[in-house]
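A single protein chain has been omitted; all remaining protein chains appear in their positions.
For chain A:
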Amino acid sequence: MNTSATRSHVADHSGAAAPVLSLIDITKKFPGVVALNKVSFDVRPGEVHALLGENGAGKSTLMKVLAGKHQPNGGKIVLEGEEKSFENPKQAKKSGIVLIHQEQSLVPEMSVAENIYLGSLPLKWGNRVDWKKLHADSTEILQRLKCSFTSREMVSHLSIAKKQMVEIARALVFTPKVVVFDEPTASLTDHEKPVLYDIIKTLQEQGVGIVYISHRMDEIFHLSQRITVLRDGEYNGTVNTAETNEDEVTKLMIGRSLELDHASKPHDFKENMLELRHLTVDGVFEDVSFNVRKGEIVGMYGLVGAGRSEVAETIFGLRRPSSGEILLEGRAETIGSSHEAVEKGIALVPEDRKDQGLILGMNCRDNMTLSALGSVSSMGFMKTSAEKVVHDKYQSAMKIKTPSWRQKVGNLSGGNQQKIVIGKWLHTHPKLLILDEPTRGIDVGSKAEIHALIKELARTGYAVLVISSEMPEVLGVSNRIIAMYDGRITAEFDGDAVSEDELVHAITGQVAQAPKVATAITDDATVP
């Protein structure tokens, strides 16, 4: 696009501090594909420089080049004025470049200190671990990060946010010059994010250059000073955050602007598809009552751990209710297994697509038909041509980018994986579709597509329950919103008549008024 224009635009501002790290004209070719084409990128000390791009735009590849995991085919890496070439991640780390991963790589059954110094434990004579020094050093690092837990805590006892801090603490062992955060908030709740932001601020104050990769615009605008956009492996411009807005950045990213139509109007929904009456699973959630009507999208909003996923799992037959009723189309049903749930027309797109949604070692087609094998087989024998038809249908309907149906889903990007999970469930032709965090860790482009798809499905009569911890998502798609806190429903709102404040209060247990239970339930007396 306007590459040359933006480049000169950046040059105007280079009067600021000299960059601690510059990547100049980096090219990385994989056989048959150019993953990075002369991409330039730099970070100044104490700066947060956001790196943006759709899934597959080349962000991760660029960072892997930086961290020594890939060797570039062209271009150079300059660290503090010195040209470097990293043969492996260890060298990069020693030079002060640290990558904080999306997937955490901690040993859960070890203490915080042991994890921080894993692989470089301080030793005293006789090759024994110097525990005293280990904990003293770790404590010092934790204090620098203003962490609230001690170095002796077991990692498995920590929340995800705290685990992430341990990852960051690990990075500080090597006095980093540049820290790369790759989607650090993907597994954090809105609640936990400020802690991470504080840490980033602390690092900034210490003069560390920070590269921040994220799909979430609000974070990027909150944190960064500059934004660089990659598209299809090409440098597509750098802008100063203060001088731009979300629309402009989105356009740079995907070459068009997204229509984010918020708050759908509540319609006149009549028939109940799903109704829960006082559903309880002891110790998990209590007295959950709500309904989802045909054609309606109900959003379920709450923090991780509030019991949202567990409610979904109970509806899907994966948990036994201790008491209460599940009604499908007005009839009380016992759903003893996921198999029965599928037969009764319930679909669950689970929270964790890699662990729960997909068989990563299987190809796209086989994953797509897995929940409805009966529809693509006769007398138990698979009809591979019919399977291919199913695959192609959902591939084109949802614009899944895969070279062929033979591709293993483990090799696809997150957005495409998620679309395969959704496609798999659409093919079961469900009456009730439950989506648990449908767009977690997915780029804005795919996110909008999935949101549009959800709305389209509801329009054609599906009853949809969307569980999410992202407020814009809940507000954007739902006709009605149910808030959960600590295993209970705390409030219920109309999709277009709720403020963000009200929602936040409801999911953090600060609701003054008595819980407003689903209005559709009138005949409580019939509950056995």
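As a convention for this text, contacts are C-beta pairs under 8 Å (C-beta built on N, C-alpha and C of every residue); 3 or more make two chains touch, one makes a residue touch a chain; residues count from 1.
Convention: contacts and distances are computed from a predicted model.
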Item to check | Protein that the absent chain corresponds to, by UniProt name, given "Heme exporter protein C", "Stage V sporulation protein AC", "Na+/H+ antiporter subunit G" or "Ribose transport system permease protein" | outcome: "Ribose transport system permease protein"
Checklist outcome for this item: Missing-chain contact among A:19, A:45, A:324 or A:350 belongs to A:350
Item to check | Touch with the omitted chain, as defined above, among A:58, A:176 or A:487 | outcome: A:58
Item to check | From A:194, A:207, A:374 or A:461, residue that would touch the chain that is not displayed | outcome: A:374
Item to check | Residue of A:359, A:389 or A:497 in touch with the missing chain, whole complex considered | outcome: A:359
Checklist entry - Looking at A:85, A:175 or A:337, which makes contact with the chain not pictured? => result A:337
Checklist outcome for this item: Which of A:20, A:35 or A:158 touches the missing chain? It is A:35
Item to check | chain A residues touching the omitted chain (full complex) | outcome: 28, 30-35, 54-61, 64, 69, 232-233, 316, 318, 337-339, 341-343, 348, 350, 355-362, 366, 370-371, 373-374, 376-377, 380-382, 401, 403, 407, 410-413, 416, 424, 428, 445
